[in-house]
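Reading through the structure tokens given below for one structure.
Heads up, one of the protein chains got dropped from this complex, but the rest are sitting where they should.
Here is chain A:
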Amino acid sequence: MKTKTLITAAAAVMMAAAPAMADLFVPSLTYRSGPYAANGIPTADGYKDYFTLLNERDGGIGGVKVEFEECETGYNTEKGVECYEALKSKSPLAIHPWSTGITYQLIPKATADGIPVHSVGYGRTSAKNGEVFRWVFNYPANYWDGASVAISHILDQEGGDLSGKKVALVYHNSAFGKEPIRTLEELGKIHGYELSLLPVDHPGQEQKSQWLQIRRERPDYVIMWGWGVMNQVAIQEAVNIRFPMDHFIGIWWSGSENDVKPAGDGANGYKALTFNGLEKDYPIFDDIQKHVVDKGLAAGAGDQIGTVLYMRGLYSALMTAEAIKKAQEIHGTPDVTPAMVRDGYEALDITQETYAALGLPGFGPDIQGSCQNHGGQGLGAVSQWDAAAGQFKLITDYIQSNQDVIAPLIAADSEAFAAENNITPNCD
């Protein structure tokens, strides 16, 4: 068995070392088709445009061009596996699965193959513990941070006391939607609110009964963990039962223009979390216009630039590019391998100066990674939909999530995973 692992490791090294002269290969698993396409298209566009911009403006990263390839998953796990197997032979520097289900699928596979997986604000929360999940990253924030930030915001609104209040969680009945439950329950014990759970089955077009229940029980706040068409339906239903929109808070994946626009003016005041800025006048847009759009290189139809999800795709690409840059610095070579990029991810250090230098001043929270911390500092902000302006606007600063509650949960969950899979937590 020992010799076999050695041989496999040697083979992996040889395979990783072989395409040294090649470009930096950064693939993307996208879903431009299927029930979640409305959200998949802007994220995929933003992700691709950023790398196109780097290629056109800076000649790549550290002088090496980025080679880009998309693989269509349709948010389907089986197709995700097919994509991963097709892409992995080209030794991708980082994989963004863009789906919590596919992330779960890829965590063991990519760990065995030595390919960094970066799930930006989705995926498995306990992957933040880098000692167990050596190849998985979830910068800049995770779902449990999101749950905690939402509760903190509610606390602010209620003057610091939630005892006797009722909070309902409307969630996509999948791994993604179930993630915040444990955190919300733990926080409920501390703050004394009563949590009710309302699952919505994929794809979420039918939510009459859930919202009837909300109408009957009159919770003080509704938190939503939704994606795709589920968001639009939920917001429309909330408008229909005249639920106060400023007491309705969505996770960062439930707050895009696609979700609120169908409900018209009724959606005004709807809140959603975010981990990145949503301004319309970042200097980077000029560069994108000049180097990407004007050259006819914009991804997709090119009509998504500046939308919430586009910015999130852009942010994901930004973090990956910074990790590659860091890897080039650490290892002193422009042609980095996936293993080097993992080191880059662990040494990730993004500050306000970095954002400003990239043409995105104030775009996101500071991120300092380490081997132990694969998930960043856990900061999130709240944005609010302004229907008249047609834009989500930040209404808070970045709020620190309650790490006293989350850290033990992450430790417990990752240790359970380590025990199940015979992993000794380590940093080498």
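In this section, contacts are C-beta pairs under 8 Å (C-beta built on N, C-alpha and C of every residue); 3 or more make two chains touch, one makes a residue touch a chain; residues count from 1.
Note that in this section contacts and distances are computed from a predicted model.
Protein name for the hidden chain, per its UniProt entry and selected from "Amino acid/amide ABC transporter membrane protein 2, HAAT family", "tRNA_anti-like", "Cytochrome c-type biogenesis protein CcmE" or "Serine/threonine-protein kinase RsbT": "Amino acid/amide ABC transporter membrane protein 2, HAAT family".
When the whole complex is considered, the residue among A:Asp49, A:Glu131, A:Glu322 or A:Asp413 that touches the unshown chain is A:Asp413.
From the options A:Gln157, A:Ser174 or A:Ser196, the residue with contact to the chain not on display is A:Ser174. Only one of the listed residues, A:Phe25, A:Tyr104 or A:Phe285, touches the absent chain: A:Tyr104. In the full complex, chain A makes contact with the omitted chain through residues 1, 30, 32-34, 37, 41, 70-72, 74, 76-78, 81-82, 85-86, 88-89, 100-101, 104-105, 107-109, 111-113, 124-126, 173-175, 178-179, 181-182, 199, 201-202, 300, 413, 416, 420-422.
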